[in-house]
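Sharing a structure, written as structure tokens. Questions coming.
One chain of protein is taken out of this complex; the other chains stay put.
And then chain A:
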Amino acid sequence: MTVTTTNDWSNRFKELNDSNEELNAHGKYFSCSYLLDMETTKILVQTHGGKIEKITMDPGPLDPYQFAIRASQDTWSKFSMPTPPPMYHGIFAASFQRDMKLEGDLLVLMQNLRCLTTQLELLRVVGIPA
């Protein structure tokens, strides 16, 4: 899939998220905001009740979020492959073995871990923004 603009990417990610069967079944209390820091691209994802409320590409310095997941663009590219290579296949794997960092209020991350994992794996369908 070729994603031409970041707006296309946001729309596609939201569409996939909001129609996902797992998230529809289990996302009633899935509400949080987090930053995906991909080195050259930053994405602020806000979710409420399992649905994407807002996606902000390259947010400003005072835009708030609860936790951040940071890694190099190379790591995110591999994480987002349909079948990611070993050690890039999850946020714990990449944090233990590669350059991914989990920062901020990790309690919120843990509270939402099940649905967050499903949501992040949507990157394997939509890819990362061009």
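Here, contacts are C-beta pairs under 8 Å (C-beta built on N, C-alpha and C of every residue); 3 or more make two chains touch, one makes a residue touch a chain; residues count from 1.
Note that in this section contacts and distances are computed from a predicted model.
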Chain left out of the displayed complex - its UniProt protein name, from "Na(+)-translocating NADH-quinone reductase subunit D", "Alpha/beta hydrolase", "RsbT co-antagonist protein RsbR" or "Putative ABC transporter substrate-binding protein yesO": "Alpha/beta hydrolase"
Touch residues of chain A, complete complex, unshown partner: 83-84, 86-87, 89-93, 96-97, 106-107, 110-111, 113-114, 117
